[in-house]
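Here it is: the structure, laid out below.
Just one protein chain is left out here, and the rest sit where they should.
So that you can tell them apart, the chains are marked A and B in the order they are listed, and the count of residues begins at 1 in each.
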Amino acid sequence: MKRYVVKRIFSGLLTVLLVFTLNFVIIKAAPGDPIKTLMGKENSDPQLRAALEEKWGLNQPQYVQYFNYLRNAVQGDLGTSITYNQSVNKLIAEKVGPTVLLGVAAAIVALFIGTAMGIYCARHEGGIGDTIFSGFAYTLDAMPSFWLGLMLILIFASRLGWFPTSSMTDVRAGYTGMRYVADVAYHMVLPCLCLIAITMPGYFRIAKSSVLQVTNEDFITTLRATGMDEGKIFRKYIFRNAILPTITTFGITLAFLITGVTLIEIVFAWPGMGRLTMTAINQRDYPTLLGIYLIVSVAVSLVMILVDIVYALFDPRIRFE
Amino acid sequence: MAALLEIKNLNVTYRNKEKSVYAVRDVSLSLEEGDALGIVGESGSGKSTLAMGILRLLPEATADVTGKCLFKGETDLLSISQKEYADLRWKDISIVFQKAMNSLSPVHRIRTQIEDIYHVHEPKASKEEIRERSLELFRMVGLPERVYNLYPHEMSGGMLQRVAIAISLLHEPSLLIFDEATTALDVVTQGQILDEVVRLEKSMHMTRIMITHDMSVVSASCSKVAVMYAGCLLEFGPVGKVLKDPAHPYTQKLMESFPSLHGEIRELKSIPGSLPDLSILHEGCVFAERCSKACERCLKERPAMRDVETGHSAACFALKEVL
Partner (left out) sequence: MAKSNKRSKLTRYLQGFKSDAQFRAGVIGIVLLLLVVALTPVLVTHDAHEFGSLSLGRPGQDGHLLGTNHMGQDVYSMIIEGTSTSLKVAVISSMISAILGILVGGIAGFFGGKTDIVISESINAFLMIPTFFLVLLVIALFGNSITNVMIVIGLTSWPGNAKLMRAQALSLRERTFVKSAVALGETRLQILTKYILPNGIFPVVANTTRGMAGAILTEASLSFLGLGDPNIISWGQMIYAGKNYITTGWWVSTFAGIATIITVVIFYLLGDGMNHVLNPKYSFGKGGGK
């Protein structure tokens, strides 16, 4: 177990290092002067320029520059946003809350629905329910998330008027307390639904194939041969074995989920990192974009390490390694 | 005395939308109490399907099982309900599967699995009671006590196979089926386990069916042998007779290919041709196409099982010439 955890943390760190390195390479390789990239095209303040050159050590050899960059990044210095003239750290810290709220809520619901449906379809393989739902999941998997978001707005907000089209709260109403929470929940329905719809097929697929596979294992046949009740075989043995890949999928889906959240936030004008990303792209605010990329990558790596450790708790084969 | 198990005209057919595969065709054989029957054949000969058919463990949607299978002279295993069958399972009939590595759940301790299996028939049994029974069986099959608390991945293949055998003996069943149960083991471990099994069943009065493609396993541990090919039973009789003086041309070829009796039947290179397509119902003898003694009749008509001598029969028209 110890060795396993150390190994997982090591490869997590390796990923983070890779991300930092890629970031460095990209800035250096991008067309034009890297300082200009970090300052913004319109800005020509010589003081800022001197400060950045100092920080990057541009007159020093490449590898020194690289280590300078690594040192800054590791210390959490992600630079200053061109558009907001604020530290990128602070900008991201302000926007991270709504994104996490949306992402985590959707991830959990998708996990449960997708897995439950996957199990159902595996238990009734070839039945009508399976055929319909498998086809449904297949189509959802092929859908651009943002397009689905637009369709939800078109149908449920614009035509039916059941839900608001955008944003996180009704600013004019100025709710407080429980009313505020209810208002946020109300605004969350459509974006959440959209995110659930696009992440659910992943859980569905893995749960279905995993249950089908475990059902065909020899030890299940053995248990059947003992006369054990089918319900018990399923609840205790099939489920416990088949759920393992789902845990891993939860980690892998995360990177995908963050992409999804970003796009969905833009569709629904949700005030999170996705919106920040969009503004940064429009303004060519590179320090902010680089910062977002770093933060997201580090966050994904961290969660993946966590997921792997949780996995080990469920699988004795790894726990006792 | 009535036979312990009497299989009459057993057929197993796998069906799907496009075609049917006749995996077991019209097999009849009977087993006396205390017998140890080896069923041998190449892979795809239907020997495992036969066992799974008797155990009613094939998926009912895709596998048709017909015929009769009388257990202890009265219960037809193929016509009772699954619920009635559940009462017989493990108490009267148990099975040990091919790959020991996969025959236990990897995420549950041996203890948990044994307790759950024991509780199927003895729901009130205490943990202590089950532990004692298990440790007694562990001693019999040569396993240390500590195994009881281990996970499957912490054990070797040989140990796991012993665990699987111990579990199959929990309720001292009258019929025990081994489906290639020792195939994956090394020769030494296999020999040890076979010796123990033979010893155990003598003391427990068990009857055993041994499904294998390894002739040496049959000769070492069985009293009767049934030879299967392409879903059909070709020869049946006492091990000494069949192995020494095989009546069916297929068995003869089989024995020629393995003069030492210590080899596996992988592919019969010495017999020209290959296994027939099982999705076609062959009119004649299934082996006719590869048989050097085949005549015109063999291609048109299916030979029935005929006695060579008492208790030794074979399905071949050429029997007289053989004799």
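Worth a mention:
Quick note on the criterion: contacts are C-beta pairs under 8 Å (C-beta built on N, C-alpha and C of every residue); 3 or more make two chains touch, one makes a residue touch a chain.
Source: prediction; values computed, not measured.
Only one of the listed residues, A:Ile206, A:Leu276 or A:Leu290, touches the absent chain: A:Leu290.
The hidden chain makes contact, of the residues A:Gly127, A:Pro144 or A:Gly174, with A:Pro144.
Interface with the hidden chain, as seen from chain A, comprises residues 11-12, 14-15, 18-19, 22-23, 26-27, 30-31, 37, 138-139, 141-148, 150-151, 153-154, 158, 255, 258-259, 262-263, 266-267, 277-278, 281-282, 284, 286, 289-290, 292-293, 296-297, 300-301, 304.
In this text, only the chains that are shown with their structure count from here on.
Centres computed as Cα averages put chain A at a distance of 52 Å from chain B. Every residue of chain B that touches chain A in the complex is listed here, in rising order: 55, 57, 85-91, 94-95, 97-99, 102-108, 116-117, 120-121, 151, 153-154, 164.
Residues of chain A touching chain B in their complex: 217-219, 221-229, 232, 236-237, 240-241, 244, 314-317, 320.
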